[in-house]
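Structure first, commentary second.
Here the complex is missing one protein chain, while the rest keep their positions.
Going in written order, the chains are labelled A, B and C, and every chain counts its residues from 1.
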Amino acid sequence: MTLGLLLIVAFGGALLVYLPGKISSKLRDVWAVLVALAVLLGTATFYGKSVHDALSYQFLGLPLVLRTNDLSWFFAIAISGVGSFSIIFSLSYIKNRERTDFYYSLMLLINASMLGIVFAGDLLSFYVFWEIMSWATFLLISYNRGNALPAGMKYIVMSMTGSAAYLVAALSLYAKYSTLTFSAISTQITTASPGFTSFILILGFMVFGIKNALVPFHTWLPDAHSEAPSPFSAVLSGILIKMGTYGFILFLYVLVGFHQFSQLAWKAVSLQSVLCWLGAITIVIPTFIALMQDDAKRLLAWHSIGQIGYIILGIAYGTSLGVAGGAFHVLNHATFKALLFLCVGAVEYRTGGVRDLNSLGGLMRRMPITFIGALIGAFGIIGMPLTNGFVSKWLIYKTLILNQDPFLAFAALLGTWGTLLSFYKFLHNIFLGQLPEKYKDLKKAPTSMQIPILLYSGIIVLFGVLPGIPLKIIAGFVTSFGLTPLNVNLWGIVSETGTLNTINLSMAVVSAFFAAWVVFAFSRRSVPTTAQDTYAAGASIPRDKYQYSVEFYNPLYRMMGRYLRDVVDEFYGWLARVTQMTGEIVRRLYTGDARDYVLYIVLIVAASIGLKIWWPT
Amino acid sequence: MRILISCVLLVILSLGLVFALEQAPFGSNQIDNADKPGRFYLNQGMEKTGAANVVTSVVVTYRGFDTLGEVTILFIAAIGLGAVFHSRKKVKRYEKEKQSASLILQTGCRFLFPLIVLFGTYVFIHGHLSPGGGFQGGVIIASAFLLLFLGCEEKKIPMKSMNTVESLAGIIFVGIGLAGLYWGESFLENFLPRGMDYMLLSGGVIPIIYIAIGFKVGAELAGIVAGLIERNP
Amino acid sequence: MVAVLLIIVPLGLAFAMPLFNFVSKRIAAYLPIAAMVCNLILSILLLPSVMENTRIVILGGLPPPLGIHLVAGPLGVGLSGLISLVGLAVSIYAWGYIKQGAQDKYHALYLLLLSGATGAVLTGDLFNLFVFYEILCISSYALVAYLGDRNGVESAVKYLIQGSVGSGLILVGIAILYGMFGTLNMAQIAIHIDNVDSPALFLALVLLVTGFGVEAAIFPLNAWLPDAHSSAPSSISAILSGIAIKVGIYAVARVLFTIFGVAVVFQYVLLLGLATLLIGEICAFSQDNIKRMLAYSSVGQVGLIVFAMCIATPDGVGAGLLQLVSHALSKAVLFLGVGYLVARSGSMSLSSLNGIGKRMPVVCFACVVAAFSLVGLPPFVGFAGKFLIVRAALAGKSIFFTVLIGIVFLATVVEGAYFFRMVQTLYFKDAKRQIEYKKVPASASIPIMALVVFIVALGVYPDVLLPYLKSAAADLLNKAGYIKEVLG
Partner (left out) sequence: MFHQSTYFVGCVGLMIVGLYTMLTKKNLIKVIIGLSLFETGIYLLLVVVGYIQGATAPIFSRTTGSPAEMVDPTPQALVLTAIVIGVAVLALALSLTIRLHEHYGTLNLRKIRGLKW
């Protein structure tokens, strides 16, 4: 199987969904799942291979290259995994909606285009797939209608700004080196002037920062994530925004090279430290904004931004531990964030679209599998030992501490606290506490939803216990960037000052759990009583609002709220309004009076004559 | 305000035009150049085409393609007018004020009409010999129709036959051009013998084309006039 | 020699229209289709031979400097192929779309418009260019007012006034050039122009560019465009946007590059093009009337094409030409599609089209593809155009152009914003009223889909156009080559 064939299968499968869809919806579902699995399998066969195919097809006289290596494969397998899990989850989630053909087609198309991005071997094909991904994502974000429309607009406008910057960067490189393939550029760029390299890199940060939701460019993400259909939110948050991370790695390590990057500075401020601090800000502020959210998906969305901060911090830090941590966090975030979105999706599916944290509660007994999934996902994102999130965060902390960067380390730590707080709220408000009356008869999530939830949970624990599996691949490409090689074994990773050994760790954690279980199992059980009788003297009260978890962190919010305004978003909104107003003013030029139009013609002739007189050349 | 701006702009424009035009070497000194088309037409036009009126030979053969375009533009104006007026409601407003022309006027019109048409025909038939030509003749014929409209209101021009004349004349023009392509070497080539100088039958295809143009222009302008004064839909 | 038929066939058929009308009223609608099929075949047959060396078609029996002649070069024949392709699609569409008014007159005018456009791109004589340009303009004045409704007539009047002033300026320019050089042949003027330095020359340049600029809709000469494009019948909007503007751009480019070739003026026009781009896109952004929005978007695209051409390298001109092709195809699809959308929903306001995508899937799909192509998204042809433009602009490695490209992209983002808003309106908004929409007839959906196929096919494989673009750009830019081809 060649890469070209894989992409043809992926794209063809996506576009041909309409055909079985015309016959029956069952057939279409089967087709979609089969295509997704076929792509997953196909991707898996490239494990460990290094391929470099120049296609016979050329675009505008420029050769197109597909290539794969450890880095690409790492991302590709994550893409096709998350993609196929989401497709399976969609089977029942999307069943009763309209335009399901469209939905599946776009899901597969986005999947295919993301694969194309990571397999692209030159800047042009990268861009083509990137753009296909962007507009397909736009269509799918808008799928939910209502609030989703402005969210989609926000996304696509920012995304287009990014692609514009990309095009400028890519074609500046082309103008200088008359090639667009990564390999050729990376050998030639070593001689470039610092100014040119910074120009390219800053444009690149803009492009990938937008997709990645790095802080000044993050505003599209909360809206888009929360308004998209949940299985797609999983893809969006899990892997689509990581294409930005891939781009970061590509520009920083593959094209320019870390050594060159670390030397770029303007006066005392180096580009690297700017990026690191952006990462740190991205960790802290969005995490605390997330804490205040009452919409389950919005909360998750803000956390996506926060977690991206860890990834960027790790990657920009540039030590091999940091890069490995960042890259591993990509995979981990893909698993636990997708899992969390799917759990919320399952809840949403059963409760009829409710995702307001204040009106849910006590669903643990009604939807146990979903609860377990959410629990493991939350553990993962907090970074509890035994989950994969722990390992990647450990790597990042370790490198920050080793290099004696207390402020960055503190920022990372602060982010974790925020995460802990908000996921306590998340878990509690949905699954624990009291079950509202109206959800008494809630059924379990359908099997097609439980399968991906369980699979994700399994993966999180597996990679948490045996982090060596992915770390081996990561160590492979980290070495290829010219960083110090990592010493990885199946149980963990060896660093200069300490060794991560998950076996010991898991023994400890499991015994702690066991001890806790013993305590709880043999102590007295709490007896649930109905709460409303004590209040209001028997008058009927709005029960939904009397959950004690309503407005969970209200005091905290009152304290921090005013510092957590999304200033950037307000700025972009202002910008949009200014554009609109400019349009309103500018179009007054077209006065509707025919004489004015003649005046314009005379004006331009007279102006030209005047220019010629004042400015004879 | 508007007047002020206009004045300023127009002053700049006119000064620019006048000064620029003054510095340009116009007229005499350019045409003496023998490879210039103007000189060439004067020196050899008569011999090549046999038309005594050099302007006509330029209009009909050398720049015949322009003339074809020009005829087309008139045609466009005629049918465009028809299209614009097509869906129009009949306006009755002006009917009341109408007053039929006096007998003298009516008789005079009827008397003059054939004479004017004859004159117009003369002008376009002799277009290659004397000043005048298809356009001029056509306009004169159209003016005869205008007179008819003004004087004798009950007269209607037969629109259908006008259209036919227009269409046929146009096809003849194009047909002659294609015949030139077939028998000669290029479109609109003067493929007929040039005939005797200064005689009516000279100039090869020029008189034929001019007659076609004359009919076409006459019919079209009459149609335009008719359209504008609402005689016909 | 055959190239003359490209002009003569539609012209002759239009002349014969009243005669055919006697036979049957229904023939009128078929004549444009027949003429355009014939032109398309002719152009495709001519193109390969013309690519090797330009053919000079003598008219009226005199060789080039003396008589009028057509220059069947790669640019001219290629553009006439584009004209006949779009013209064919639109005439098939019009066959089912034009149901009111004097239909035979519509089809005759339409044929004349196309023959005017073809003549303008093929001719090698300046005055002849003017004449055909006028044929194009005058027939479009009449066609804009074809329906006779208030908006149509009003916009036609404004279009006519502006257009006529523009033509007058062209005529003054021609008069100056003729007075100075005693010839109207573009190649010969081009020879002489290099030896003369006179303020009159500059004046002629300004007048010609301004005059042709009115049809090319360069800011601020484009005030007629939003009115005319939005109130004409949709088939005519498509042809005006797809073809008529392009002829204007061709004429401007011909004058600028082939006749004058003054480098300083390029930058001036380039800035004008940039202004056109920005103003068009911003105005379109704040429009709610969908046809007006598309019209302003045409303004913006014209700005982009002018910008690309005024980079004045072979790459830049080629990119501009590709963008021209892409815009012609995409905008034709959009206007044709929106024509039926507007007809079915009964209003041009964007909000009346809410959720219409479900009722009219084919047309809306086509519109979305065309919109994506205009924004420049792969894998549609607009992407290739945009890509080449940026490549050409950055090839000079000058900071000036990098900044300009930034502005271009600003405009593109704005453009994307309103096109994506349109897509959302078509598909993702709930229809307020429940109306049973009639299906779109095949006479509309087939040409639209055919154009969509072109958009996608050229987008996936734009390389087929590359050699053509290269020689067409050379045709336009290589002054010495052009002179040599024409005068031998």
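Just so we're on the same page, a contact is a pair of C-beta atoms (placed from the backbone, for glycine too) under 8 Å apart; a residue touches a chain by one contact, two chains touch by 3 or more.
Because the structure is a prediction, the values reported are computed rather than measured.
Of the chains displayed, those contacted by the omitted chain across the entire assembly are A, B, C.
The residue touching the chain not shown here, chosen from C:G179, C:G261, C:G355 or C:G481, is C:G179. From the options C:L5, C:A108 or C:V131, the residue with contact to the unseen chain in the full assembly is C:V131. In the complete assembly, the contact with the undisplayed chain comes from C:V157, out of C:V37, C:V157 or C:I446. The chain not shown here is touched by just one of A:K267, A:R524 or A:R588, and that residue is A:R588. Where chain A meets the omitted chain, the residues involved are 587-588, 590-595, 598-599, 602. In the full complex, chain B touches the omitted chain through residues 2-3, 6-7, 10, 13-14, 17-18, 21-22, 26-28, 31, 37-39, 41-43, 45-46, 52-55, 58-59, 63, 66-67, 69-71, 73-74, 76-78, 80-81, 84-85, 88-89, 91, 130-131, 133, 135, 198, 217, 221, 224, 227-228. Residues of chain C in contact with the chain left out of this view: 127, 131, 134, 138, 141-142, 145, 148-151, 153-158, 160-161, 164-165, 167-168, 171-172, 174-176, 178-179, 182, 184, 226-227, 230-231.
The rule is simple: only the chains that are shown with their structure count from here on.
Graph distance from chain B to chain C, where chains that touch are one step apart, equals 1. Ranking all chains by how far their C-alpha centres lie from the centre of chain A, first place goes to B.
Looking at A-B alongside A-C, one finds more C-beta pairs in contact between the chains of A-C. Put simply, the C-alpha centre of chain B and that of chain C have 30 angstrom between them.
Centres computed as Cα averages put chain A at a distance of 73 Å from chain B. Computed from the mean C-alpha positions, the centre of chain A lies at a distance of 43 Å from the centre of chain C. For chain A, residues that reach two or more other chains under the stated contact definition are 602-603, 605, 609. For chain C, the set of residues touching two or more other chains reads 199, 202-203. Across the interface of their complex, chain B is touched by residues 1, 4, 8, 11-12, 14-19, 21-22, 57-62, 65-68, 100-102, 105-106, 108-109, 112, 115-116, 119, 123, 125, 127-128, 131-132, 134-135, 138-139, 141-143, 145-148, 153, 156, 172, 176, 179-185, 198-200, 202-203 of chain C. Here chain C touches chain A in the complex through residues 157-158, 161-162, 165-166, 169, 199, 202-203, 206-207, 210, 213-214, 220-221, 223-224, 226-227, 264, 268, 279, 282-283, 285-287, 296, 358, 372, 375, 377-379, 383-384, 386-388, 390-391, 394-397, 402, 405-406, 409, 412-414, 416-417, 420-421, 423-424, 427-430, 461-463, 466, going by the rule given at the top. Per the touch definition, chain B reaches chain A in the complex via residues 2, 5-6, 9-10, 12-13, 16.
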